[in-house]
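Notes follow once the structure below has been shown.
Just one protein chain is left out here, and the rest sit where they should.
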Amino acid sequence: MSEPKTNPSGLIFFLQIFSISLIWIMVVSVITWILNLISLSRYLHDAQNATLIISLVVLPIFTLLAGILTYVFIGIRKARPHD
Amino acid sequence: MKQTGFFGRKELLFAAIILGLYGCNSTEKITQPIAYNHSIHVSEAGLYCTDCHVGAETKIQATLPSIKRCQTCHSEMQGESKEEAKVVEAVTNKEEIPWNRIYTLPEHVFFSHRRHVTSGKIPCSDCHGDVEKLTKPADHQLVPIQMKRCMNCHDQKSISNDCLTCHV
Amino acid sequence: MTKWGMVIDLNKCTGCGACVNACRIENNIPNVGEEEAQKGRALDWMQIVTEYEGEYPDVRVTHIPRPCFQCDNPPCTKVCPVHATFLNEEGLVGQVYYRCIGCRFCMAACPYSAKKFNYFEPDIPESYEGIRNPDVTRRMKGVVEKCSFCHHRLSLAKDLARFENRELREEDFQPACVESCPADAMTFGDLENPDHRVATLIHSSRAFRLDEELGTDPKVYYLKKEDK
Partner (left out) sequence: MDALRKDPDYTLYRPILESDRRFYWAIGFLGAVVVWAIVMYIRQLVYGLGVTGLNRTVTWGFYIINFVFFIGVSHAGTLISAILRLSQAEWRRPITRMAEVITAIVLAIGGLHPIIDLGRPDRVLNVFFYGRLQSPLLWDVTAISLYFTASTVYLYVPLIPDIALLRDHTTKFKKLYTWLSWGYVGTERQKHVLERAMSILMVVVIPVAVSVHTVISYIFSMTLQSGWHSTIFGPYFVTGAIFSGTATLLVVMIFFRKFYHLENYLKEIHFQYLSVLLLVFALLWGYFTFSEFLTGIYGNEPMEMRVIQFKFSGAYAPFFWMMVLLNFVIPVIILAFKKLKKIPGILVASFSVIIGMWLERLIIIVPSLSNPRLPVVSEPYIPSLTEWSLFAGGVAAFCMMFLLFSKVFPLISIWEIKDGRAEGLEAVKERLESYLPDTDVAGEGA
């Protein structure tokens, strides 16, 4: 019963890799999105700098969250007992 | 344990179908009632675009030629082409030829031919492609209408890219 | 730089509503029907706001025709999330219907209630097709619309002036409401061009703007109503 628990089968491993990449894809797309919008607002000359800062603050937090999640995933997998 | 690749055959097939569908989203082909030869009219008859597409220089819309335009030359056969015969027949019957538009602008775009052709001195081929070299009627937009193209050209010529210029 | 503006003389305005109707026809403004109008969803771009002062029988009525004020510091364009409404170089506040996502933030932000929302697919009857203005986009359901100072007329006027190789004259570009005003209460032109009548009228001692203290800097001036 407890045989597959630490060494997941192919499908589950795939899902796990998929979920990690998903969060990173999200973070990267959010970053490109915000940067794209910043360049757009530069082009249109229509944003006050303060509003740009509000949006820029978001980026490191997103990255941090993805980092934490990756740290947890990899940390747990690495630290599991080998049998 | 059975070893399989990262993707099975089914997945590959599925991906291929999706990609195929994406690639084949070609637009509907537009056919004309008569296989008009632009090249002959421009090079041999020495016509200009605006001779038939009147309005391009002086009006907002350029137009498709009416039968009266064709009549000036094609009241009788000039050559031996079957297609020309159709024109002559239409001329004698005084019927309009039901040309199909290739370029239609969406309703929310204001585009003035006069402004671009006469004031801006932009050659027709910039927006319509090398139509004058065509021996068969085009079945799609040689240069597709894209807002990006409009804006690029406006940028290069330092014309206002204000939205209100084209969208009212 | 041109800066289009309007001056409305409240002394002359009789509140007849010609401007409202001219605007409707010029800009393909659909008739929403009685039921919808009762719900407060009429789409008129030009609206006549009536102010009452005093008690009966000494009531003073002021009719204030209210187009979009085309503010120089527009509160509506700041909040638009998709650049559907914006201030252009000539000081006109544009509204692009095909970009608008219908969040109605600009309507909430506009202190003058100048923006209108298409709650239903605008219904223009077949019989209207012949008199529909082809230069003005037909709106679709779910977008915000507003007065554009008849910008399509400006486009055509500029086009014609360039075609005829001359400068744009004051009378070349007049919005439909100004053109139709039977009392001659409305004047339109370039606020920064001393040759235009509006440029002098705005320095009149009677000139004022609505809610000027908001700092929106409207380009529609009014001439105060005075007792004669």
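Letters A, B and C mark the chains in the order given here, with residues in each chain numbered from 1 onward.
We adopt the following convention: a residue touches a chain if its C-beta (ideal position, glycine included) is under 8 Å from a C-beta of that chain, and two chains touch if they have at least 3 such contacts.
Since the structure is predicted, the reported quantities are computational estimates derived from the model, not experimental observations.
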| item | value |
| --- | --- |
| Chains in view that touch the one left out, judged over the entire complex | A, C |
| Sole residue of C:V143, C:L156 or C:L223 that reaches the chain not shown, by the stated touch rule | C:V143 |
| Option from C:C16, C:A42, C:L168 or C:A207 whose C-beta touches the chain left out | C:A42 |
| Interface with the unshown chain - residue positions in chain C | 36, 38-42, 47, 49-51, 64, 66, 75, 78-84, 99-105, 107-109, 111-113, 116-121, 140-144, 210-211, 214, 216 |
| Sites on chain A contacted by the missing partner chain, in the whole complex | 2, 4-8, 11-12, 15-16, 19, 23, 26, 30, 33-34, 37-38, 40-41, 44, 46-48, 51-52, 54-55, 58, 61-62, 64-65, 68-69, 71-73, 75-81 |
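Criterion: only the chains that are shown with their structure count from here on.
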| item | value |
| --- | --- |
| Centroid distance [mean C-alpha coordinates] between chain C and chain A, Å | 48 |
| Whole-Å gap separating chain B and chain C, where each centre is the average of the chain's CA atoms | 38 |
| Shared-contact residues (touching 2 or more other chains) in chain B | none |
| Interface hub residues of chain C, defined as touching at least two other chains | 83, 86 |
| Touching residues on chain C, where the partner in the complex is chain B | 83, 86, 88-89, 92, 94, 96-99, 135-138, 148, 151-152, 155, 159, 162-163 |
| Complex contacts: residues of chain B adjacent to chain C | 58, 106-108, 110, 112, 114-115, 118-119, 160, 162-165, 167-168 |
